[in-house]
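Here the complex is missing a single protein chain, while all its other protein chains stay put.
So, chain A:
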Amino acid sequence: MSPQHPETAPALVVDNLRKTYGNGVEALKGISLTVQQGDFFALLGPNGAGKSTLIGILSSLVSSTGGDARIFGISVNQQRNEAMKLIGLVPQEINFNQFEKPFDICVNEAGFYGIPRKIAAVRAEKYLKELRLWDKAYHQARELSGGMKRRLMIARAMMNEPRLLILDEPTAGVDIEIRRSMWHFVSGINAAGTTVILTTHYLEEAEQLCRNIAIIDHGTIVEDTTMKRLLAKLDVETFVLDTAEPVSTPPTLDGIALRRVDERTLEAEIARTHDLNSLFAALSAHGITVTSMRNKTNRLEELFVRLVEGGRNGAKEQAA
């Protein structure tokens, strides 16, 4: 890869990155992807797909066995320290000293990046307040709830005001209210210009927040596209319909597969080309009144399962 100027280079370029661990496990099989500046990028994949290995390499905690990654044009392999100045990392596991206080954790983090204590103290107050942790700033970190600990890791990652923020499952095990407040914060810093890479198992989170997406499975990228294009691939959606009156036998409708779940619930599988008005009209014509409707599964979740399972079935066929 030729060097690029940090102001114009993509936020991240991963080029044929490989990692084989000492025990022979090939976690990354030569993956390549690009994340543009200012993007909100989802990196999805099942457990053990290679996401954490990739993030480990980007943050220099894991050494690659081939290829390279450039952060704003700066090689992680060749100019580690320069590249690390530009990123903030929120890891999957809690990794701060539980006996320290959130304020000290943040100020020390800034110190590791060479930021003087006075500036660090101002930033610590700012980010702890923004993440609603200021009232706990001088409590021991072990006294914080799980959600607070996750927010503290975000505050800590912001101390060097990174141009690229990597969030590795930041909302795992966090209740919906705190999750939404975290989305709000991260969306805000993305709107202010920080590029964000998010890995998550909550696919509605990725669908709601991210503009571009890569899906990784068994160490290879199985999809790398925009969220819009990916969702457009979903040709069929399944809706769950609650009915006002019991339905004993669902009617047969043209172009819509209708299934009875229980006496007041139907499932309708409908092609994206088919409009919903015709569904309601057909049901009304059969005397069925729909009181509420919802997607059976998240749209991205359906695609994700299809892509990952498709990849596995393909691999099985090849092996056979």
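By our rule, a contact is a pair of C-beta atoms (placed from the backbone, for glycine too) under 8 Å apart; a residue touches a chain by one contact, two chains touch by 3 or more; residues count from 1.
Following the convention adopted for this analysis, contacts and distances are computed from a predicted model.
Entry comment: the absent subunit's protein name, as recorded by UniProt, is "Transport permease protein", drawn from "Membrane protein", "Transport permease protein", "Cytochrome b" or "Lipid-transfer protein". The residue touching the chain not shown here, chosen from A:115, A:172 or A:240, is A:115. Here one chain is not drawn; of A:63, A:145, A:226 or A:252, the residue touching it is A:63. Only one residue from A:84, A:144 or A:241 touches the chain missing from this view: A:84. Across the interface with the omitted chain, chain A contributes residues 21-22, 56, 59-63, 80-85, 87, 89, 91, 93-98, 100, 104, 108-109, 111-117, 156.
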